[in-house]
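A protein chain is absent from this complex, but the other protein chains hold their places.
Right, subunit A next:
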Amino acid sequence: MKRLTLTIVVLLSGTLISIAQECNKTLTGKVIDFHDGVPLKGATITYNNKTIVTDDAGNYSISSLCPTSYAFTISHKDCNSQVVTIDIEKVSAKTFYLEHHLNELQEVEVSGKTPSKTTSSQEETISENILEKYSSASLGDALREITGVSSLNTGSTIVKPIIQGLSGSRVLIMNNGVRMQDMEWGDEHAPNVDINSAGKVTVVKGAAALRYGGDAIGGVIVMEPNNAPAKDTLMGKTSVTGSSNGRGGAITSELIKGYESGWFVKGQGTFKRFGDVEAPDYVLSNTGISEIAASLAFGVNKFTHGWDAFYSYFDTEIGVLTASHIGNVDDLIVSINSNEPNVIRDFTYDIINPKQEVKHHLGRLRYFKRFEELGKLTVQYDFQLNQRLEFDIRQTAALREIPSLDLELTTHTFSSDFKFDSKSDITLDTGVLLRYQENFADPSTGVRRLIPDYDKYDAGAFIAGEYVINEDLVVDAGVRYDYSQINAKKFYLKTRWEERGYDQEFSDLIIGDFGTQYLTNPKFDYHSFSATTGLNYQFKDDYELRFNYALAQRAPNPAELFSDGLHHSAARIELGDLRIEQETSHKVSLSAQKNGERWGWEIAPYANFVNDYILLEPTNVELSIRGAFPVWEYRQTNVRLLGADAKLYTQLHSNWRTDHSFSIVKGIETENDTPLINLPAANLSNKVTFTKQDWLGLEMSLESQYVFRQNEFPPNIRVFSPQAGQDVLLEINTPPDAYHLLHANADIEVSAWNNSTMKIGATVSNILNKNYRNYLNRQRFFADEVGRNFILRLTFNY
C-alpha cells in the first residue's frame, strides 16, 4: 500500500502579502469517497503548512482563513491527492471528493493478480511473460498454454482457438475492447490479431461474460493491451525472435509515453516473415508467411473521465501448403493413402498460389465518465474493415493473378454501458449495442461467390450483476437479449436451388432470373436470449469454488446459411442451409481450485448441452466434369459435450516447480449416440521448471506433451470414385495416431544500459523431431506437422 504523503501547495494569488484583510473566515464540509459516497475518515486537508484531519464522519472545519484564494491539498490513504483552489471570499462550505479506488486498481495490476472477467465461470489468463514466448507465432498457439484450449489448424500458420471443444463463431475475440469481425466463420480464417499487441489474454470458457456478447457458446478471448500509467514516463519494449524452422522470425516494438495528467500515446508494430516450414522428413512447400501489424493509441485517462482513440492495422499473406491443393476425390484418396505430400520442393521464402491475403483495419473511439456515488459510463464506437483475398491455382496464368475469393466485410458498432459500482455489496453492469455490418463479395473474381453480399443489423442489451453475500461468497446473474437481421442478395444455380428443395419453401425469395441462376433475397430475423448465474465461494484462505450456469443462443453465421459452391483450395463443395436456426446452449460448469504456496490444483468439469448445434460434415461426393468432389454440408442436431480440465502444480523446493495439466472432452449427438466431428483429443502435459534467481534469473523448463488419439469420431463415408469405377471408403474422418512431443525452454535476464533490461530466451520445440499428424489440422490428409524448431528471443525493456 502506498503510504500517504502530505503535500503542501502554495499557489495563491498574492495571499501572503495581503495584510489589510481580516482572516476570520471558515470553510467547512466533508471529504467523501467519489466512488461510493462513503465519508472518508482521516483524510487530510493541507494548506500553508497547516494540516486538518477529517473526523469519523468525514467532516472538517478550517477557521481563520483570509478572504482570498487558497490551494488545498486533500489526501487520503490509497487515494491520489487532489489540489483544489477555493476563493474563501465566496465559498464557505465545500465537499471534496476523493478517488478512493484508483490505487486499488493499480495495486492489483502491480501484484500480478488479474481481476477476473467473471465471478463464477471457468477462466484463465496468460500473462505477458508467456505471450512473449509466442512473439513470432499466433494467438492460437499461445492460447494452447491454457488447459482446455486447443486449436483448429490449417497448416501451422492458420490457427483458430478451440475452447472446450468449440471454435469459430462460438468463440468471441475481444481485441482491446472491440469484438473482432474478421470472417471467423471459415475454418481456414485465423483471427486477424497481432499477439504482440496484447499485454495479457484471458479466456472465459463459456458464455458467462454477457457484456461481450450473448452468443459465446464456446467462450470469450479477451485481449488487453498494457495500460499506460498515469505518470510522466516513457517505456518501451523491443523483441526480436529468430526460428530455425521456417528460417524466419519476428521483430516487435512498443513505445508508451504517459503523463501525470493522464494523457498517453502508445505505438506498437510487428513484422514477421517466415519461409517454408519443414516437417522432419520434407519441406512443407508454400507454407511461408509474411505479416505486418501496427497500432496507435492516444487519449486521456483520468479517474473521473477519459477518452482514447485507437487504430490498428493487420496485414498478412499466408501460403497454403501446395500439396493440399487437390483436384478431386481421387486425388484426395491418393493423398490419404500416401505418406508424403505429392509436391515437395526446395525451401523458399516465396509465397505462391494457393495463398491468402488478409487485411484488417480496426478503429475505436471511447469515452468514459465516472459519476460520483453512482458508477461509470462508457461509450464506444468502433469500425472494422476486413478484406480477404484467396488466390488459387487456376487454369490460366492471367486468372491466377485474380483472387478466387474477394470479400470485404465492414462493421460499425456503437456500444454503451454503465457500471453501477458505488455499493460495496452490489455491482450492476448494463449496456446496449448497435451494429451494422456489410459484406461485399467482388464478382470480378470470375468464380461464383461462396459467401454472398449481405447487410446485417444487430441490436442487443444486457444487464448483469453480482452480489457480495459475505467476504467469502459472491453470487452473480445476468440476462441479455440480441436481435439480429441478415439481409442477403444471393445467386443460386437453378439446379442447386431445386436440389436443396428451396423451390418448395423459399420461392418467394426469388427476385431475379438470370438464365441458369436465380437472384434471391433471403432476409432472416433472429431473437436470441442468453442468461447466466453462478457463485464464487472462497474458503480456507487458498481454496476457491466457482459454479456457473449459462444459457446462450447463437444465430447462424453467413457460412452456415449461404455457403454454396466449390471451395477451391480445399477441393470440397460446402453447402449451407437457409433453414438453419439458432443453436441454444445450456452449460453447467464447476471449478474447484487450491492455490497454495507449495502446491495447488484446479479441477474444472463441465457439461454443455447444445440444441440445434450446427455442424459441418462430409456427406457425399458430387460428380462433375472435373471429377468427384466431397460435399460438406451444414446440419443441425442436438449434442452433449462433457469434459474436464485439470491442473496441478507443485513448488516443493524453491528452485523446482512442476506443472501438470490434462483436458478431455467427449461429444455425442444425443439422437443417435454418434460421436461429434472435430473434437480435440485428450491431452496431457507435464512440465518441470528450474529457477535460480541468482543466476541472472535463470528459468529452465522441460515439457512433455502427450496427445491421445481421438478414438471417437463419426463414421467414414463411402463415395463413388470415378477412377476406381466403384464406391470406395473415404477415410476422411479417421484420426491420426497419438503422439508425444518434448519441448525445452530457457530464459535469463541481464541488465543493459541505464534502467533497461534484456531478456534472452531459447526454446526448442519438438526436440525429438517427431513425425506426427494432428486430428485438428485440416492438412492432416496431406502432410506431417512441423519438425524440430530452435527459437532464440531477445527482449529489451526500457
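As a convention for this text, contacts are C-beta pairs under 8 Å (C-beta built on N, C-alpha and C of every residue); 3 or more make two chains touch, one makes a residue touch a chain; residues count from 1.
We adopt the following convention: contacts and distances are computed from a predicted model.
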item	value
"Fe-S cluster assembly protein SufB", "ABC transporter permease", "Type 1 periplasmic binding fold superfamily protein" or "N-methylglutamate synthase subunit C" - which is the UniProt name of the missing chain	"Type 1 periplasmic binding fold superfamily protein"
Option touching the unshown chain, where A:H412, A:H586, A:R640 or A:K666 are the choices	A:H412
Contact partner of the left-out chain, one of A:K423, A:K489 or A:K770	A:K489
Absent-chain contact - pick from A:E438, A:D659 or A:E712	A:E438
Chain not shown: contacting residue from A:V300, A:I336 or A:L385	A:L385
Hidden partner chain, touching residue among A:K41, A:K302, A:K369 or A:R448	A:R448
Touch list for subunit A against the chain that is not drawn	267, 269, 294-296, 298, 309, 311, 313, 325, 327-328, 330-331, 334, 342-343, 361, 363, 365, 383, 385, 393-397, 399, 410, 412, 436, 438, 441, 443, 445-449, 452-453, 455, 487, 489, 491, 493, 495-496, 499, 511-512, 514-517, 519, 564-566, 573, 622-627, 629, 722-723, 725
